[in-house]
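One structure below.
Removed: one protein chain of the complex. Kept in place: all other protein chains.
Moving on to chain A:
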Amino acid sequence: MTTAPHRLRRLLPRLAAGLALALAVPATLTGCSSDGDVLRILAGSEVQDMQPILDDLERETGVRVEFEFMGTLDGTEALLSASEDRAWDATWFPSNRYLSLFPEGQSLIDRSESIMRSPVAFGVKPDVAQRLGWSDDAQPTWQDIVAAIEAGELTYGMTSPVSSNSGFTTLVQLTTALSGTGTVLEPADIERTTPQLEGFAAGQQLASGSSGWLAERFAEQPDLVDGVFNYESVLRGTTVGGQELQVVIPSNGVVTSDYPLTLLAGANEDKTASFTKAVEYLLRDDVQERIANETLRRTTATPPSVDATVFELPFPNQLDTVQSLLTTWVGSIKKPSNMVFAIDTSGSMGEGDRMDQLRAALGVLSGEQDSTSGQLLKLQPRERITYLEFAASIKSEFTVDIPSDEAGYASALATINERTSSYSPQGGTAIYDTLETAYEQVLAGAGDDRISSIVLFTDGENTDGIDASTFRSRHEQLVRDHPEVASVPVFVVLFGEGDVDELTSLAESTGGRAFDGTSTSLSSVFREIRGYL
C-alpha cells in the first residue's frame, strides 16, 4: 500500500516541472532561440520544399529546424546504429514504415504525427497516356503497365529502391498488386511474382538516387522515357515539353507516404515542447492549406474524394518481406548496370588521405559494410564495370562482368581489389581524354538491357590532352553517330580544388550531376551515387 516516501517521489517531478516553467517564461520573453528551440531533424530530401513554411514556423514560434538529409533506408540504419547521444531530436521521412519493421526501431519513436500525404504514382507524357488509352477516368492496373512495357510500348524512370523512398514504395506497391492477394505481401509471394517483375524491369531507361533529380532530368530530357514513378505531388508540379503530365494512379492500388514528423525517444522537456509547437503549427488549418497549395501534397485542406479514386494497398508487416524483395530486385531483377569508372590517380592524389578515401569509396562496391544497405549497394551479379585509372594518360584499364555463381563472384571481387589496390598517385591529369575513352568503353557494353553510366573521380584540373570545349564538340558528334549515348550520364565526384564550375556544367550537359566529395566522406557520397547507377 501507499507510503509517504512514494508521495514525495511523486511530488518531486511536479515541483521540478513548476520550477522549469518558471524559468522558461523569461527565456521566452527574451525572444532569442536557445538550444532548446532548435529541432535537429534527420530527414528525407523530399521535405526540402517545406523550408519556406519552416522559416515562418521559426518566425512565429521561435522553433528552428536544422535538417540533415539522408535516404530512407540509409537514415533508418543510421538511426538504428546511433548511440544514445545521437545528433538528432526528430526525424521526418516520407514514411516510418521501414523503421517500424525493426524490433528496435519502434522503441526509437517517442511520438509521431502525420503532417501531409502523397501517394507514389506514375507521371506519363500526355501523348503516351492517350496512345495507351489511360486517363483520369480510365486508370490502368499495374498488370496493364507491365503489359505495355512487355509490348515495347512504354519506358520509364524510377529512383533506386535502395536509396530513395519513392522507388522503394513503387517496388512494394507494384509487387503487392501483382501478387494478387487481397491482403498483405508475404515472402512467398515474391518468387511467384518474379516473372512479372522482370517484365516490368525491362522498361527502365532512367535511374536516379533522388526523386527530385528524377523529375528534373525528365523535364530536361523528355525524350529519354515515357514517364517516371514519383510522388503525386512532384508529378503534379512537373511539366515536360510544356505539357502537364498525366498522373496515373493504378486502379489496383498504391501506397501513400504520410510524412510523419517524429520525436525520437529520450527527448528532454525543451525538445518535446519545441516538437509540440512545430506539430501544432504545421497542423493549423491555414498552414495545412498553405502546404497543400505550395507543395501539392494532400492535407486536411484537401479532404479525400467522396468516391474511391485511390485504393491504398497494405504495407508489409514483416521485415523479411521487405528485405527479400529488395535483395531479389537488385540481385536478379533490376536491369544490370554498365558502369565505367574513370579514376584520377595523378600526383595531387597523394595529398592528405585522398587515396585512402578513394579506396574506401571503391570498397562500398565490394560490400565491405555488412549492413543490409551495404549488401544492397555492392556489385551485383550481371553488372559490368570498367576501371580506367588515369593521370596524363590512361595508366591501367580492365573490365569485369560480375558472375552470378558464388565462386565466380568472389574471384571477380578479388581481381578488382587486387587491381585497384595497386593504384598509386603520380603524373598529370587528362580528364577529357579519359572521358572520351570512357564513352568508347561504355558504348561497347551499352544496350537496352543495361543502364549505362560513367563516374569520374577527380581532385584536379585538366592539365593534359584535349580541353573541355573540344570534348563537348566530340561528345555532340558521338551523340549524332550513336543516339544511345544521349542517355549515358557522367557523374563527377570532386574531392579537391578542381574546376568545380566547368566539371559541374559538363556533368549536367550529359544528363549527370556533380557531387561534392570534399565536405563529407567520399564513401558516403559514393553510397548516394550508387542510387544513380
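Here, a contact is a pair of C-beta atoms (placed from the backbone, for glycine too) under 8 Å apart; a residue touches a chain by one contact, two chains touch by 3 or more; residues count from 1.
Just so it is clear, contacts and distances are computed from a predicted model.
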TODO: Report the protein name recorded by UniProt for the chain absent from the figure; options are "Na(+)-translocating NADH-quinone reductase subunit D", "Hydrogenase maturation factor", "Extracellular solute-binding protein" or "ATPase".
DONE: "Extracellular solute-binding protein"
- [ ] Consider the whole complex, including the chain that is not shown, and state which of A:Ile53, A:Ala219, A:Ala267 or A:Val310 touches that chain.
- [x] A:Val310
TODO: Consider the whole complex, including the chain that is not shown, and state which of A:Gln51, A:Gln106 or A:Gln243 touches that chain.
DONE: A:Gln106
Open item on the list: So one chain is hidden, and I want to know which residue out of A:Leu319, A:Leu413 or A:Ile466 touches that hidden chain in the complete assembly.
Closed with: A:Leu319
- [ ] Over the whole complex, note the residues of chain A touching the chain we left out.
- [x] 1-2, 4, 6-8, 10-11, 96-97, 100-103, 105-106, 109, 111-114, 117, 177, 180-184, 186, 251-253, 256, 260, 285, 298, 300, 303-321
